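Note that one protein chain of the assembly has been removed; the remaining protein chains are unaltered in position.
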């Protein structure tokens, strides 16, 4: 089974290294007749693009996507869509030091142990640059969703940066796009900016929690028992670089609730079932309820920091390392559009699967 | 793609409903020459078996496993192993009420919406009885691991039950098997017993956090970027009934750390690399480091409670429901062997994959 | 990837050995709401059942199928369907001799070389008994097809037995079910009976060609470029025991045609495109045209014969072997319902896939 692929029917295979000639996503299974062009996909890539402010890596690349196949006269044809992004700002010289030393917290040592060879330049395959390919595929998924189920909205935002967590009472959906942290609270954005500035200047870094919500997803998506919607979301999000935890709805806190607090009561609304609350995060038994799908993931702090750390070399000698170069003090920021992309891919995939499984018909209530 | 299957090369397909004639696991890809018999698998099933104490469902079934194929003269042959468990104590009459009403927090409504038909007896396919098949498959995986990499130890335990969390300073590995909660602290076990007794008597229920550790796993298992070891663990654990969150190593708390605290420093030990800490949970870039693999998941409180809850019927009328019958006040207890089983399956699967990918050779250090 | 599984969305995993307690098919991905019961599946199994006449193995077993899961109140629920057939007439003593010697033409030696262990009783996993599980799954596929696209007819028949080939000018569809060879020509049936009788008495065996036709299959099924309808038919049929060749439409003879003879001309009929001929076998570019799907496969002669053959033993000594026991002089006879089953499974699978890929809508002509 292909291990650089993700999805059942909407199947995304990403390829490419940080400092190779190009990287991209081979997307197989996109439905035909989806209106899409490079600009539509570029829109989402620009959201992830590095070098946009002082909080993200100063590597400056246009990250311009090219569609090499599968689109004809502005529409997908049902054949594989190749989305390629050429690497233009590679600066290999920055990375010469890490050819011999393994950076703590990075995949350098495990790639070496597994493969006996690694493209050490910029982290090679384990670089977060791989996520650009995910975002491109997510852009295509969004275009397909627009055709199949108009009105689905997918939005990610940060709910925690290091010591700072958002106040849910001050949640402002409209603020998300107004600050570099995608935080739904204008005031928090200012505080967080100061906080991160301090960390950046001290050569440190910090982790983050990103929440992604999908609105307008119909009931009935997801399949028992290993292709549940939450299973695939967990896999998709855990596969993002630096992610260490994934939650659906109440998440880890569900452990602290009692049954009467946790189970969302059901009433009958004008258009079907309604729920008194959404502890489930829009998923019961792995299948969507029609409520908002709510997923959350934690990103560890960037391991590349300007502080001296102990490590070893390939030849087994102990050493110290400072990871210079261009790095994000909080990689969580750029993980927001990546999380959205995974959500878009998973939901589209399950829409297609559901058509294959049930024809997309629903059991009637009332 | 098969959605009741899990794993790449060690591929487990579970089948069966709570109140059908039988359930089981079809296991394809088990290596040949593994010594196994029904008693070895039964050992793990007994750990999960209901009705063992007052904290687990009073449904009393032997859950006796039969090996129907793939084993000859005490050894696996490399062909599919069919593990079947017959359902003996079905008591369908207990469940008559839920044919029409959807139980809040359960998959009743979503199965209905997706499929337009559901086996409502005992939750049908969405019943936690499905996890018995996982535990059986996990028993086989353990036997295979014993042959391939002797010395791997996989152990699960509870770290939280509702309001109560373990004190890591009092962690006692030897206590885990000594109490009904698999909690690594004798004193906590007593406190938790009282707490759960109270909840049970009031007809309530509570959630839990389970941690599973795998010791002795070699470095180099896992594959970028969508077949990472943590990705597959996250999928495997999130697919367990009632699970709402999954963590690796530091988990969600990684968001609160700075880079210098989080990245585990590396030194050179007698037998290879050693790490100053294990925030990573034994996985870097999706590949095992050789440290303990540490995964954690949260189980929501049992949704079947003896308290009245609002819901609707198939015909769309509002109603109230009390879920009688035999239920666990904390399903998290019986999720412990299930989590172990998923860990065993994922690690075996990646051992086999790694042999296919690299021949199992490692890049040398020193 | 599971290697005892077949199909993309309608996924069949067969399990079991010739002389184990049972064998069966775990079918994942059957759509919900399909009316099916054991009798409907038994109908097709009876067509394959051994011991029905002197031309098939005298092993007498009811081959009674049990549905263990996935069906509730007479309908499929969308969850895995477990179809189990218990082995009742095992007579292990017949096969003692082959524990040490490898039978020429059988998989004895290759299973041993691959796995280092084999269940030699009756051929173990490589026995043609495995095909009973395929026929059971095919029965379920037929039931699902009846619901999804009423009117599809799938029929297999023999076109060659050893030296004898049918005369296409005397093809009589109604004769197929009237003779033990499923041959569409009453007179040929008599000739073939005498021919096979002679072979049987001399302890010999002979090969056969089976053709399977599917009528009423809509245009548009199949997917480029590795999931073509003909690719999946070729795989399905080549995977049947003893099959050595597979053809679609004109088959190997296509090599002898010129372009103007081969390409089926298109005209416009009342209900859409019509074709002047069907050299393509109903498939162009891997996608169905709406014409009859025509597939053909060759079955080699039974390797178990009553004539002395040279072979070697496990310990590497040369030896002679006569395969006694109960065997078919022409296994091709019982391959007819197996070929039909594979056709049914592949067509259903592609119907489901097509819904997932395109929603089942078609490009309009006219």
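Order as written gives the chain letters A, B and C; numbering starts at 1 within each chain.
To be clear about the criterion, contacts are C-beta pairs under 8 Å (C-beta built on N, C-alpha and C of every residue); 3 or more make two chains touch, one makes a residue touch a chain.
Just so it is clear, the model here is predicted, and its values are computed rather than measured.
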(message) Can you say which of C:28, C:63 or C:250 touches the chain missing from this structure?
(response) C:250
(request) Can you work out which residue in B:16, B:29, B:162 or B:332 touches the chain that's missing from view? (result) B:29
(request) Using the touch definition up top, pick the residue from C:98, C:117 or C:333 that touches the left-out chain. (result) C:117
(message) If the hidden chain were put back, which residues of subunit B would touch it?
(response) 1, 9, 29, 31-32, 78-79, 224, 352-353, 355-360
(message) Counting contacts across the full complex, list the positions on subunit A that touch the omitted chain.
(response) 1-5, 8-9, 11, 13-17, 20-24, 26, 28-29, 32-33, 66, 68-70, 72, 75-82, 84, 114-119, 124-125
(request) List the residues of subunit C that touch the chain left out of this view. (result) 1, 3-6, 8-9, 14, 102-107, 109-118, 125-126, 130, 160-163, 199, 204-209, 219-228, 230-235, 237-239, 241, 244-268, 273, 276, 279-281, 283-290, 298-305, 307, 309-312, 314-318, 332, 353-354, 357-358, 361-366
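In this section, only the chains that are shown with their structure count from here on.
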(message) Graph shape for the chains shown, where an edge means the two chains touch. Line, ring, star, complete, or other?
(response) complete
(message) Farthest chain from subunit B, going by the mean of C-alpha atoms per chain?
(response) C
(message) Suppose every chain is reduced to the average of its Cα atoms; which one is closest to the average of all protein Cα atoms?
(response) B
(message) On a C-alpha centroid basis, what's the spacing between subunit A and subunit C, in Å?
(response) 45
(message) With centres defined as the mean C-alpha position, give me the subunit B-subunit C separation in Å.
(response) 38
(message) By the touch rule stated above, which residues of subunit B touch at least two different other chains?
(response) 1, 3-5, 8-9, 14, 114-118, 125
